[in-house]
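Please see the structure below; I have some questions.
What follows is chain A.
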Amino acid sequence: MRKLSLAVASALAACVLSASLPAFAADTSPDATMTIGIGITMNTLDPAQQNTTTVRNVLDYEVQTLVTFNERGELQPLLATAWEWSDSGDALTLQLREGVKFHDGTPFDAEAAKFSLGRLIDDRVSTPNGQSYQVIRNMEVIDPHTIRLDLEYPTADLLLALGDTVSAMMSPASVDAKGNSYENLQNPVGTGPYKLVRHMRGSQLVFERYEDYWGDKPYYKNVVLKIIPESNALEAGLRSGQLDLIMNPPVSDIAALQAQPNIAIIKAPSDRSVYLSFVTNKPPFDSREVRQALNYAVDKQAIIKNVMFDAVNLSDSPFAPSVSGYCKTGVYEYDPDKARQMLKDAGAEGIQVKLGTPRGRYTQDYEATQAIASYLRQVGVQVDIGTADWATYTADIFSVDRNPYNLFLLGWAPPAMDAMFQMTYFSKIGWPPNGVNGTFYDNPEMEAIFEKAQREIDDAKRNDMYCQIQKMIFEDAPWMFLWSQNLILAHNKNIEGISYQPNEKFVTIYARPKD
Partner candidate 1 sequence: MGAFINYCVRRLLAAIVTLLGVVAVLIFTFQVLPGDPARVIAGPMASAEAVAKIRDEMGLDRSAVTQYVEYVGKVLRGDLGTSPRTRVPVLDEIAERLPYTVALAVLGTLLGVILGVPLGVVAAVRKDRWPDTLGSIVGVAGISLPVFWTGILLIVLFAVTWKILPAGGADSPASYVLPSLTLGIFSMAIISRMTRSTMIEKLDEDYVRTVRGKGVREITATRHALRNAAIPILTVVSLQFGTLLGGAVLTEIIFSWPGIGRLLIESIQARDFPMVQGIVLIFAAMFIVVNFVTDILYTVVDPRVRLY
Partner candidate 2 sequence: MTDPLLSIRNLKVEFRSRMSTVQAVGGVDLDIYPGETVGIVGESGSGKSVTMLAAMGLLPRTARVAVSGQVLLRGQDLLQMRPRQLRQIRGRDMALIPQDPMTCLDPVLRVGVQLREALRVHQRLTRKQARARGIELLRTVGIPEPEKRHDQFPHAYSGGMRQRAMIAMGIANDPALLIADEPTTALDVTVQAQIMDVLRQAQQQTQACLALITHDLGLIAEMADRVVVMYAGCIVESGDVHTIFKRPRHPYTVGLMASLPQGGDERHPLVPIPGNPPDLGAIPGGCPFHPRCALAQGRERCSNELPLLRDVSAADAGHRSACHYFEEIHGSGQWSRLAQEQAS
């Protein structure tokens, strides 16, 4: 017995020692590897079929879009070097980058672009986030490196949508690759700086530098993305030096991580607004005064500080700052007396609120809801909190008449940071069952402006219209405006060049060890 336990103990010890964890020295060998921990479950690898932000982020190593965004959310050329709108605004001509090759050797040209965009508007391909591209009526290959998109109607938002990974350029030849079909490109072949060499499901994705990449080559030969859903495990991995970069560590630890000598924190603003939806087509929230009153009743600043650990930014508009057309509308400052008075004036004292929240879907969602509930109780509102797993929750809140909640927490982000997509959270077009606007907010005046704004391709005019809309929404308060999230990145301080896009994506293409 003693012998046995000794044997076991020494075996365990051997395991422990063999783990000999790496220190924080960044890998500087020629075959250097950067290891990133991500906290999601992968779904499909076909960009066109994609509907998850972080999976898009992963795919960005492999595939590239025609345009992209910088850290401020401004449009940048990528595989398209230049573009031009027709005078009427219903045709977009794009100049494509020359000398670009897909990983399978196929040259990137206008035909490839036509193929890739064509899949998005083809009924045979399932494209959950393909709405933005339905406006493309026709595609003309003008020359091998010029393509013209003819649209149903003028819309500037299409250009932004071309920056969404969903519209990434795919090698037409990859249709014949193993495991692929036209409808389903599970082994995507793109033009990105890395190529996916190994996908261990549920465990990790291994990318290797693509040596024929058209642009500046990345420093790291390999990028390994480890799939670790538990944020504690991510944090432990970073702290021990096994991971170079992690996303969304537990927010309660941000301060502590920042204090670590080897770790740096990036708070990347995102386009995701977190808010509570009032169900506005039923009492008591059919009253604007009641909705405004509740907006005044909650001390969002205090919650951001105490519950959110300053991981989020207070919303000052129905749009998050990185969404195109954003304009500042203001904040409902915490004023419980005013809230009480307004409720009294509206005859809505002691109203019943059934407050719904998901758990763990958004930063501190459930915890924040609890805090909000206690503020609401302080102004005399009776709050009953309900929660459910995500599938049940979404089924509940998107039902037309069986929603058990009359106030519920959500956090949406338009994938391409376009105003049009953001508006589906406010407009009639987004009412369930067609969309995610469970508020049933109905403002004909606003809808009219929105109608015009969608077709306006002059940036200044359009932004004006959206600004008007945002002010209307702010006044009408179909939401309790809370905050916009940040993508929290924590990384090894010895690595520089880690950046982000303001749509919850990190960018490490040009990351390298500090000298």
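Here, contacts are C-beta pairs under 8 Å (C-beta built on N, C-alpha and C of every residue); 3 or more make two chains touch, one makes a residue touch a chain; residues count from 1.
A quick word on the picks: all candidates are chains of the complex that A comes from, given by their letters.
All values reported here derive from a predicted model rather than from experimental measurement.
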* Structure fact -> Looking at 1 or 2, the one that touches chain A within this complex is 1
* **Footprint of candidate 1 on chain A - complex, ascending** => 1, 4-5, 8, 12, 15-16, 18-19, 21, 41-46, 49, 51-52, 123, 126-131, 184, 186, 200-204, 226-230, 232-237, 239-240, 242, 389-392, 394-395, 398, 412, 415, 421, 433-434, 436
